[in-house]
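Let me give you the structure first, and then I'll get to my questions.
One protein chain is absent from this view; the other protein chains keep their places.
As written, the chain order gives the labels A and B, with residue 1 at the start of each chain.
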Amino acid sequence: MKLAAKMNHHKILRIVSQYLVLGVIAVICIFPFWWTFVVAISTKGNMFEFPPTFWPQGVSLDNFIEVFRVIPILAFYKNSLLITVATVFGKLVICSLAAYPLSRMAFRGSKLILGIILATMILPSEVNFLVNFISMTKLGLVDTYTGVVLPNVVTAVSILLLKQAFDEVPEDLLDAARVDGATEWTIFYRIVLPLITPWLATVGILTAVEAWNEYIWPSIIIAKPEDFPLSAGVLYLRGTYGSSTRVIAAGTILTVAPILVAFLFTQRFFMRGMDGAVK
Amino acid sequence: MNYFLKKWGSIFNLRISSKIVSCRKRNGRLVFAQIICAFFLLFSFQASAFAVQKIEFWTMSLKPKFIPYFHDLVRDYEATHPGVQIVWVDFPWDILQLKLITAIAAGKPPALVNLSVPWAEEMARDGLLEPLDAYLTTPGQAMPYTDAALADLRFNGKVYGFPHYSNVNVIAYNRQLLAAAGITQAPQNMDELLALAVKVAAKTGKPGYAPALGKIDGFMMQQGLDLIVHGKAVFNSPAHVALVKKLAATYKANGFLKDKLFAEDNFPAVVDAYLGGRLAVMVSAPTAIKRIQTDAPDIYAQTGIFPMPAGPTGINDGGWMFHFAIPQGVKSQDVPAVAEFARYLTGDRSQLAFARLAGVMPTTKQALANPYFKQLPTNAGAAEMASAVAANSMNSARSLYVAGIDDYDELRRFLVKAVEAGVTGKADIQTSLDEAVAIWNKKLAKVQRP
Partner (left out) sequence: MSQYRHSSKLAYVFLAPALLLLAAFSFWPVFYGSYLSFTDFSLMRTTHWVGLDNYQALFGNDMFLTGLKNSLIFLLVVPFTQIGAISLAVLVNNQLPAIRWFRAAYYVPVVTTVSVVGIMWGFMFHEQGTLNYVLLQLHVIRVPLGWLSDDALAIFAIMFVSFWRGLGWYMVMYLAALQSLPSEMQEAAILDGANRWQRFWRITVPMLYPTIMVCSIMSVLAALKAYQEVDVLTQGGPMNSTFTALYYAYDQGLKHLKLPRGLAASFVVSICCIGIAFACLKFLKPRHRE
């Protein structure tokens, strides 16, 4: 009896300590967001004083309204949306087209192509922005959204994820269709693609988040600040003359809110994407 | 339909359109595809030339504070100049150069661009700016700009910009602290300012002065001591060493605010100390003085203003001018119209309005002579006095910088560290300066600029 009670006691202690550790780390992860929100929604008090206030004071939406006046934030939203939609569309189309033959068509050179695609994972892609900038200048794609989207439309990771998705489609289905005389294209478009819709959704969401959050490449390529996407626009807010810190905080919250909301609703897609990536 | 899409695709978005075309889809999809095409078209589309003349001017980090100012200015100009459309674009200063060079390289430069003097010098040297001597005045008009402003923009004998706003430093002093030290008169030169600092420290225990020694290069230049002569670093000369020795002596006597004395930007610390009554003298532009009014009214009431003494070669401290330049690539037939707008943009009226709004100093003689600067209201506080005093100093306010050196920031760091070691007494002044000069000369020897 006593042993059982002791073991129970241990178990409770363990669970409590687990929650404690998890809780502390969760606080460290979330606190900056909370604090920025408090700063943005407060209008009273000095935000940089000791002891700091962890709770809003003088709650009002003034700072948020000021953001709309100070930067063209609606234009930023629109630009972000445009870039994101275009990137997701382009990536799903092109990467699925590329993954299909690698998975389901035996053709000469397939191993080589796969190797080339894997090689791009080793090449550090971040260092390419300088030459890509020069290429865009030469191609005349500077200051266009096409220029922003094109380099991000193909990634080895997406191709590999979609290849795995295609791998899971039973071969018999395809063989039956081939026996029936369907062209490869019809098989791809009418049969296989609809079957991997969940994977497409996953890749789509991961791409959307990446495209929405990217700030350096758009700020290099796009000429006018008004055409920036939101992620670059919020830094523009910080660089403007005379913007109060509270307004900057409000702009930050407005930038982060859509992604957070979208993320909370689509969590499982992220986890599945990671599953695939790990394999 | 397919043909139509292919045609458009071939002009603008080859890959996307042909991909859509190559997919045999039902009618609905085709319409969708057209919409996507139009979508992309919208964003690859370049504005065609309209009959109206478009003048695009770029400013540096002036939004959002000056949105009303510039909107009014543009509206007024367009009202009196039909057929001209002015477009205002503002950039954060750290990306302006990139966007400008990209635009020039793409053959689509803005008509006017807001630059700082060092950037203009670099660009003029590279042949990226138009010389503007012929356009600064209309025929028969007297030169509106101050000599100092024009001198700043004169490279190789030609002027490369329309001066806009600048600044100059004044001395804001805490009356109480200075009275306690028995000082009643304005310092006439740097030696007297340093002596003042020592005296205040001795009598009140509070430091007197907080120079920005992280910018020792500007400090030396303002005192008439060049850093580089004929391509060789010379700041270990007796004159330079003497200056640093004076700084070291003042430091030893606790005349300086030690907090962040050698930091890249010690200004926040200086303001903090002055607002808290822990510093006797704050050298800054009139803009900053206004801040004291809001942040520490009691200190503000006690603040008096002295002019900052000019250096031995007559240069006033704190000059940093911004101006508008015409980049290379602007069509020559457009230049007169652009210049006319530039003269309006940087004319007396506009500059005066801007200076009042921003708390900076104009660079036109008439604006500086305006009663706003010359006639003080009876209840003038420190801010108004500062503007008036500054206005007097504007004609000798030069923007000081070292031109034409790659990796200048890196070199400057060596100089600052050497001066820091010498002033704080950690090393011998002559030796540290000698070492820094050796490093500079090694790097300067490698530089091969055409």
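The definition used in the following text is that a residue touches a chain if its C-beta (ideal position, glycine included) is under 8 Å from a C-beta of that chain, and two chains touch if they have at least 3 such contacts.
Because the structure is predicted, anything quoted here is derived from the model rather than measured.
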Review point. For the chain left off this view, which of A:V88, A:I117, A:L200 or A:A223 is in contact with it?
Key: A:I117
Revision key, fill the gap. Of the candidates B:A263, B:A337 or B:A427, the residue in contact with the absent chain is B:A263
Revision key, fill the gap. Given A:L174, A:V203 or A:I222, the correct residue touching the omitted chain is A:L174
Exercise for review: Identify the residues of chain A touching the omitted chain, counting contacts across the whole complex.
Suggested key: 15, 18-19, 21-23, 25-26, 28-33, 35-36, 39, 47-52, 94-95, 97-98, 100-102, 104-110, 113, 116-117, 120, 122-135, 137, 150-151, 153-154, 159, 171, 174-175, 178, 184-185, 188, 209, 212-216, 220, 230-232, 234-235, 238, 245, 248-249, 252, 255-256, 259-260, 263-264, 267, 270-271, 274-275, 277-279
Revision key, fill the gap. On chain B, the omitted chain is touched by residues 15, 19, 94-95, 97-98, 101-102, 104-105, 126, 128, 263-264, 406-407, 409-410, 413, 443, 446
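Heads up, the rule we're going with is that only the chains that are shown with their structure count from here on.
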Revision key, fill the gap. Rounded to the nearest Å, the gap between Cα centres of chain A and chain B is 38
Practice item. Could you pull out which chain A residues touch chain B in their complex? Key: 69-71, 82, 86, 89-90, 93, 137, 140-146, 189, 219-220, 223-226, 235-236, 239-243
Revision key, fill the gap. In the complex, chain B touches chain A at residues 13, 16, 19, 23, 36, 39-40, 43-44, 61-66, 89-95, 98-99, 102-103, 105-106
